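One protein chain is absent from this view; the other protein chains keep their places.
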Amino acid sequence: MIMGLTAVFAPFIAPSDPLEMNLSPQGMLQPPSLEHLCGTDNLGRDVFSRMVYGARVSLSVGFIAVFISMVIGVFLGGVSGYYGGRPDAFIMRFVEVMYCFPTLFLIMIVVAFLGPNIVNVMIVIGITSWAGLCRLVRAEFFTLRERDFVHAAKVQGVSDMRVIFRHILPNAMGPVYVSATLSVGAAILIESALSFLGLGVQIPTPSWGNILTAGKNYIDYAWWLTLFPGLAILVTVLSFNLIGESLREMLDPRLRERK
Amino acid sequence: MEKDKKILEISDLTVSFGARRVIDNVNFSLYSGEVLALVGESGSGKTLTAFSILDLLPRTAALEKGKIMFNGKNVLDLDHEEIRDIRGNEIAMVFQEPFTALNPVMRAGDQIMEVMSAHDAVSRKNRKERMKELLHTVKLPAEISSHYPHELSGGMRQRVILAMALSCDPSVLILDEPTTALDVSIQKHVLDLIKQIQKERRLTILFITHDFSIVNMIADRVCVMRNGRILDEDGKEEVFTNPVDPYTRQLIACIPRLGDKRERLPVVENAQDAGRENG
Partner (left out) sequence: MLKMRDEKMVEVAELKKYFWRSGTFFGIKTEPVKAVDGVSFRAARGQTFGLVGESGCGKTTIAKLIAGILRADSGRIIVNGDIDIVFQDPFSSLNPRMKVKDIIGESLLIRGTGGKETEERVRETLSLVRLGDPGCMDKYPHQFSGGERQRIAIARAVIRRPAMLVLDEPVSSLDVSIQASILNLLKDLQQELGLTYLFISHDLRVVEFMSDDVGVMKAGRIVEIASRDEIYAAPKAEYTRQLLASIPRLA
């Protein structure tokens, strides 16, 4: 099942497709044909190549944003979970605040201030979505911290830092990977929304979101401008969700079985 | 001891999980009124054999061949209704972990009565009476019935489970390591209790354990299992003094005992360590 999924979203990794965008006005608004698989848009550009480039945008935002949130979340969750007490209380208050924020609005405001470009989008999504991961990691740390092998390491004189990174962390990462995979889907959705609203990736750089923006004016007769990017977003997010779920399934029974 | 009436007969039982045979051509019988100890280390197949008797094998287990005759019928051939009828009613089982066998949100007394209602063995109005009788039999005060499992000690919980097992007056009782999780002093009380109940009700007991000293305390006959096979099947005395299989002899020899003056323990050749995964 996982194989099937990877196959589905693999084509989207094809963004190393060096197809140039053809700005020729003659080709404006052409329906899908053999030459232009997804038709052309209002400026005559081949939608398919724009989609492929757009894929690169979406995926990179997805991965990098999640990576950022992972770094922050894992670090804070680890500190919180390992030390407990005051550092934990402090970090947890912080987490609760983050949870309460309507993140989409926050992102929009920040981006509106800092200027919409792809890097800002990645950073902002990353900075606002680490809370869930933090809690996850913290919970894992609480359980792992009491395991015998951690005690054994401490008795041997292993430093706290080393215990956290070399001993506990590798064992805590399982659920993190699952959560991260699911988050990639979410990140892609946020990026698309931002771009759609004009707050994300700016034209002429294509992103599925902004292709949709252009498309919304021509829905009646140039349906392909809406259908394809929409479909792309749907399929990609779905794929990531399914991969995440399969990962979770893979990790869980294995953990249970290994007594 | 009631003479020589076979209550249960297991023939050529062979069960596998995929390519691995976990029960390998097992043959033995249970005679009325006796205590048969099924002894083996972890992974020997003893618990699975007991599960087969009540058709409790996991779905991934494949029955290759064999019969288990009880009351003239092959247990392995029975349908769901018929098996349900036997379970708890004629053959009852007590499992290893007293903590997980009880429902944490039900009072002890209710759980005992629930078993009775599941089998309709006792009419509604008599259940409470019977429940109190059972508690008395297992030497627990009647107030226990209103307690929740977490309020009881391990030994008490095991007794409640015993009461549940006896509630429908089974003729056969299967006990799977019932005292392993208990402290030594509690263990003694529970074992004494089991012996007493067995005598009073002329129960037939299949007692599964890894501990030979418990076997010595409680068994009439012994079956020694290893890797799914039966190595020795004999009366208790014979197995202890003159076991057929060298493994049995070594196994008994390597146990430290009180007053043991040995400096080193003899070891079992090719001792199989349990818990190995993919070599």
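We call the chains A and B, going by the order they appear; numbering starts again at 1 in every chain.
Everything that follows uses one rule, which is that contacts are C-beta pairs under 8 Å (C-beta built on N, C-alpha and C of every residue); 3 or more make two chains touch, one makes a residue touch a chain.
Bear in mind that the values here come from a model prediction, so they are computed numbers and not experimental data.
As for the chain not pictured, it touches subunit A at residues 147-149, 151-159, 162, 166-167, 170-171, 258-259.
One chain is missing from the display, and on subunit B it is touched by residues 41-42, 183-185, 187-188, 191, 210-214, 216-217, 240-241, 250-252, 254-260, 262-268, 271-279.
The rule we apply is simple: only the chains that are shown with their structure count from here on.
Chain centres here are Cα means. That of subunit A falls 54 Å from that of subunit B.
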